[in-house]
Structure formats: C-alpha cells, structure tokens
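Of the protein chains in this complex, one is absent; all others appear in place.
The block that comes next holds chain A.
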Amino acid sequence: MENCFHCGDACDRTVIKYEDKQFCCHGCKTVFDILNENDLSYYYDLQQTPGITPSRIEGKYDFLENKVISDKLLEFNEQGIQVVTLLIPSIHCSSCIWVLENLNKLNPAVKTAQVNFPRKTVRVTYSSDGFNLHDLVVLLAKLGYDPYLSLEDASVKKTTTDRTLIYQLGIAGFAFGNIMFLSFPEYFKVDEFWLERYKYFFRWLMFAFSLPVVFYAGWGYFVSAYKGLRSRILNIDVPIAIGIFVLFVRSSVEIIMDWGSGFFDSLAGLVFFLLLGKFFQQKTYAFLSFERDYKSYFPIAVTRLFKEYASVDGENTSETSKKEDQAQVYELEKGDRIIIRNSELIPVDAILIKGKALIDYSFVTGEAEPVVKQSGDYLYAGGRQQAGVIELEVLKPVEQSYLTQLWSNEIFSKNKQSGFESLTDKISKRFTITLLLIALVSTIFWLFYDTSIALNVFTSVLIVACPCAIALAAPFTLGNLLRIFGRNKCYIKNSKVIEQLSHIDTVVFDKTGTLTTNQKNGIVYEGITLSEDEKLVLTSTLRASNHPLSRALYTLLNTNGICTLDSFTEEVGKGIEGVSRAFSIKVGSYDFVTEKAQEKSQVLEQSNTNKTTVHIGTSEEYKGCFVFFNEYRAGMTDVFEALSKNCNLVVLSGDNNGEQAYLEQILPKGITLLFNQKPENKLNYVKTLQDQGRNVLMVGDGLNDSGALAQSNVGIVISENVNVFSPACDGILDASRFKQITTFLTLSRQGIKVINYAFIFSLFYNVIGLGFAVTGHLAPVVAAILMPLSSISIVIFTTVYTYILGRKLNLVD
C-alpha cells in the first residue's frame, strides 16, 4: 500500500497520482500543488511527509469577515498594518515552522510570520490593504494549519507573563557573585597592609550589593512570612525571613561598628539558592493550559438568520427574504434564529426548528452515542451537530445556558490549594519553635556566663539555622518529579499537585472518553450470516457515508473489497441505502431497515435497547445487526486491580447503565458504579466523599467532569491529543499513558519519602551549624562554607534519589 506523499497516511481509499507522487486525497494534493507552485517544496525535504490533511473550510471562518469579531482577535491594527497571533494545534515539526514563516511567498500581503513552536502559535504581521484576517485564516486552513479560534480569544485580553522571579534570581545571582569576590580577601584574616586599608571600602560595597538582595529579591519571603503570621501559620518563610533579617542587620551593625566583615556573602547566597529552588519548582508547559473553561471550547460566532422586512406602500410589511449574518455568540438573544452546520458546535440552549439533528453530547454529558433530535426538541449548548444543516431558535443567552451555569458554582472561583498544608509547612512549624527555643536558651546561658557574646550567639543561632536546605528539599524533589512526569506525558500543573497526589485514597473515574477510547469501537455482529455479495454491497454503501458509526463499520469491513453502487441515498438520522445490480442493502435504525422488509424479526426488537446497534437488511429480509460496545482502554482492568489495593474506586458516568453488567464483570469487586450522573451530580458526589475525609483524585475528560475536577483534591484529565481542548484541571495525562496512573501515584508517594530523608539530612547540617553558633564561634567563613555546602548537597541528594526512583519504576531511561 502506498503512503501519501503529503500527510504520510496510508492511501487506503483512493490513490491520486500526480507528478509521480501518491496522495491520499484531493486535499493533500491541493496543498502540495500550492506549495510546489510557490517554490515551497523544500517543505517536503525538511521532513518526510510533514503535511496535515486540510479539513473542509467552506463557510467555517465566515464570521471573521465581521469587523467587530475580527478586531477582537487582532493585537495591533493601525495604518494598514495588522498583527495577529493564532494558535495552530497542528504545528508539529520543523517543516511546519518553515512553511508558516514563509507565508509571504504565498501571499505578498503577509509581511512577517513568526512561529513559537512550544506554544504552537504563529504571529503574523500583514498589510490590511486588500487582505484581511479572514483571508489569512483561510490561507492557513488551506494548507492544513487550521487556527483554533474560540470564545476565549474574543473575551479575554492577553495577560503579560510574570517574570519577576527571573529578575529576582538575576539580581540575587549577580549580587552573590560580586559579594563573594569582595569578601574573599577577608576570609583568611591576613593582616596585610593594603587589605587593612581597603577593607572598609570593600565592606561598604558589599553592603550596597546586599540592598537589592534584601529589599527586592528576598522581599517575597518577608511578605509571605507576614501573611503566614497573620493567618497564624508558621510557614517555612517565617524562619527564612528571620534569617535574612538577622543576617542583614547583624552584618550592617558589624561593619558600622567595625567589628568584622559581616555575613553579606551568606545572605546573598541564601537568597540566591532559595530563589533557585523556587525557579526549579516551576515547570511550565507552554502548549498546555490548565485553566480552561467552556469559553475555549465554544465558537466565537455563529451564523444568525434574520428576516428582512420591506414595507410595501408604507402599510403592510411583508417578509421578503431571509438574510444571514455572523453574530458573536455573546450577542445572541432569546428568539434569535441561528444556523448550525455539520460538525459545528451549538453555543446556546435552543429549540430545533428545521432540519435533522444528530447531536454528539459525549464531551458535555458523557453520553457515548450521538442522539437524534426532532424539530421542536430542546437542544443543550455544547453539543456538536453531526449531520447536515439545522436551524435553531435561541432560548437562553450563552452565560445562562444549562452547561455554562455549572461555572457559576463557587468551586470555580476558589483556590483549591489554599487549604492544603504542605509537608514543608508542617515541618517548619516545629522547626521554627525549636529554633527560637534554642536561640533563647543559649542566649540566656551566655547572659550569665559571658554577657559580651550573648547577642552574638543569639544572632548566630538564627543565622545558621536558617532552613535553607529544608526549604530546598521539597522544591527540588518535586521539581524533579514534575519533569519525570512530564517526560512520561503526564503534565502536572505545579509541584503542590504531586504532594496532594501522594495523599490520594479515593479515585473517581469518568467513563465515556476516560475509561473508553473514542477512537475504536468494539463491534459484534448478531443475526443471519451475510453472503459475500451482500458484504460487498454493504461495504460499498458504508463507504459513501460519513456517519461516525458507518465509518467505524467500514474500517472493520473494508477487507471485503468494494464495488460500484448504482444508487446511494442517506436519510439523516435514520440510515443509508445502497443499490447495486440485483439487490439493495439498508443500513441504519431498526425501523428504517424493517420499513419495507417483508419479514420482521420481533425477537431482536426488544433486546439491546441500551446498546448502540446498526441494523442491516436487504430488500427481502431483515438480516441482523452490528452491536457496538465501547472499547475500554487497554490495561484498564490492571489499573483498577492495582489501584484497588490501596484506594477506593468509583466510576461516575453520564451515560446510561447499558454497560453496567459488563463493567461489573471485568472490574474487581467493591467498585461503586454510578450511571446517569449529571455534571452537578458528579461535583456533589466528590464533595460528599471529601466531607467523609477522603482525598479524591478525579480522572475525567470532558466538560461534564469540570465541576468534579475542580472540586476534587487532584483533577486529572485524560486526553487523546493534548493539544486540543481539555477542561480546567491539575494535570493532563496523555491517553496512551493511562496504564501508568498507578505508577504515577506510587512515584508521588515515594517522592514524599525523599523529601523526608532530605529533611533529616539537612537537620544534620543544622546541628553542626548550631554547634558553632551556641558556642559563639560562628565566623563568617564558616557560615559561607556551611550554607552553600548544605544547599548543594541537598540538591544533589534529591536529584539523584528521584532519578533512581524514576528508574526503578521505568519512568526514566
């Protein structure tokens, strides 16, 4: 079998030969043509088969012709120059970068185009003279690079990225390096003439360098400590802030009174290492967003119909024509008529007026199969039309729709992690109290024994015990784990999530799309065996249809070969009929197939009510049906068995209970199975579990799980393609790694152990340091060695340990 020169797919249905090359479809051929004509065939040299089959675009982007809408998307629009940044999920290789950055060869109106590969965006500058956003988007779509435009793009203005931490880190590092050099001469206490003379100058220079460290780079610790104390929490930032403050004050006093050179190097080093830990803890995935709601799933605009009334003789108004315009989804009001085309999304709650609707709600409700709706039926927002054009009358504006109201639940405005006490915070409570006690006791001791060094001891204790190593243990361990997770296609929002993951004792799964795949369907045939000829015609008939079930059946049967059909008819929502030579074959619903068939099989009619079936009949008789059942993800049973050892498991499905018996059979015992769960039910169920003191991990995939994902302690979304929409969550797991859920949980639990070991390790350093401090022997050079040594050894320890853990679990090569 040949592979397409453009997209690399196998040319199974048709092969188009063109210029000695094979293409799987006309779309691919057209793209090749466009590129070839414009001297852009280098595209194919850069990577083998880099292309993407372009999807059908007719009318899809018409709304961009509306100036109000397109202006919302533009970043810059003045003097005939427009700039726009478009998200293109299909960017995947260097050829993509190359061809997109050479857009000017395809249309001279494009001035520059710049791709940001990690973000999968392209920023295009073009002259608006005879060219507009619509033309640009269509041009991109023609090449297979469809931009992803959603309601979110039109409603939120982009926020600038926060780079404060990088600046702080830069300043601390800069000051640290300089202060180190300046303090070096005095470490060795040589009473050399020139050193004696210039040491004051050196000291004041160090003081100057330390100012931005304390008041800019380290300022966050004071703020955080203050906030912690106000809410009566002794967080780890309290001893750190005390440490920084004491270091700075004592050092300043020392150089003012000419007692010594101070601890400026330790101060700058401490802040630098702490910020480094903070920085390492972050791992951002530019191409993912963990904050999405329905807005990034909904379209910006829909086609609105309005009737134009022309007055005749000033008296009677009569309807002359229906006109279409592109209306923003936010503008839709009750009573508006809108048009939804094939594979478009219904953005508002509406009533079906005209046309056959076959709505796929799998993403919003969890129902596995598309539902047929008749004129007059109520359609909820969020469904995707699967067949033909329909006309709807709007019932509620978008914000008040059934689905979007879920987002008004308070859980979406709450910060989930605020109530969570991390391991570091727990330790720091005891640590801070112990530290203050030691400082007090040793000071009191010295007050009686040798008053002159009492203050020295007090400050020394606070300096040396500053929990730099403790504060670094968690960020580096969790930062490493975050990266290991990321390399295994489990993208976690931040390091706190990993800590929460280690406490999980209850796992709640969604069914549709989470436990089941949406790519394959298990299909079984029940009924009279089909003859070879019948199979041939059946396959040919299926081939002509675009219904998802037909497509699935076709892939199953396409080994049969095909023949030319004499006629083919499709009745939307009912079935298809193909005629070839002697006989005709009907495929579709039971009623459709048995309509004219003489023999009706009454037996089959009653069974399989909850299952998805496609019935087959010829002109003479009813043959039988193909039963579709959801195919569960590979290794699902193993995952459940492994998890059931230390977690309670629940399956919450928005679907009907047609699969209950099967699930009970294949899953281990003691698993709660709940069906027909609405989005609010899921949210409330998770809440009830939490009220019982459980730590819940919610694994879901669609908008219908959003509430539960937000409510749960950790919400993880399973995604077949991480570049497309996924609802707000704490982590995104690539569907191919579903089996590894248990491994991830184990790793997070072991990671917490690593942090605990690191704490013990760093306490050991603290004891040594305290030994120096309470005896009054803390020289600047001791602090300057001990502090970086403890920090670096903790970093090495956690990094090596997490690496070994990852290796053991086969997550690291």
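Convention: contacts are C-beta pairs under 8 Å (C-beta built on N, C-alpha and C of every residue); 3 or more make two chains touch, one makes a residue touch a chain; residues count from 1.
One rule holds in what follows: contacts and distances are computed from a predicted model.
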Report the protein name recorded by UniProt for the chain absent from the figure; options are "Peptide ABC transporter ATP-binding protein", "Cbb3-type cytochrome oxidase assembly protein CcoS", "Carbon-monoxide dehydrogenase large subunit" or "Transport permease protein".
"Cbb3-type cytochrome oxidase assembly protein CcoS"
From A:94, A:375, A:637 or A:810, the answer for touching the chain not displayed is A:94
Per the touch definition above, residue among A:163, A:581 or A:808 touching the missing chain
A:163
Missing-chain contact among A:26, A:92 or A:119 belongs to A:119
Identified contact with the non-displayed chain, of A:201, A:215, A:378 or A:764:
A:201
Spell out, residue by residue, where the missing chain touches chain A.
39, 41-42, 45-46, 94, 97-98, 101, 104-105, 108, 112, 114-119, 161, 163, 166-167, 170-171, 174, 178, 194, 197-198, 201, 205, 286
